[in-house]
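A single protein chain has been omitted; all remaining protein chains appear in their positions.
Coming up: subunit A.
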Amino acid sequence: MNKYLVSGILPASRVTCAGTDIAENVPPGAAASLTAQSSRPLSDVLGEIAAETKPF
């Protein structure tokens, strides 16, 4: 499970930045057609991202 990570020169104790998953876990070996049907479409993910960073 990947998380957003914060790096830089600030001590970790002075800043937190906890985020959502980079990408959902995909069952190993699952057929592409199966995952395409059972997971969110790309347009949904992109729409969510766009809404998150308004006003940009």
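By our rule, a contact is a pair of C-beta atoms (placed from the backbone, for glycine too) under 8 Å apart; a residue touches a chain by one contact, two chains touch by 3 or more; residues count from 1.
Please note the rule applied: contacts and distances are computed from a predicted model.
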Omitted chain, identified by the protein name its UniProt record gives, among "Quinolinate synthase", "Alpha/beta hydrolase", "ABC transporter permease" or "Neutral metalloproteinase": "Alpha/beta hydrolase"
Those residues of subunit A which, in the complete complex, touch the missing chain: 2-10, 14-24, 26-33, 35-36, 39-47, 49-56
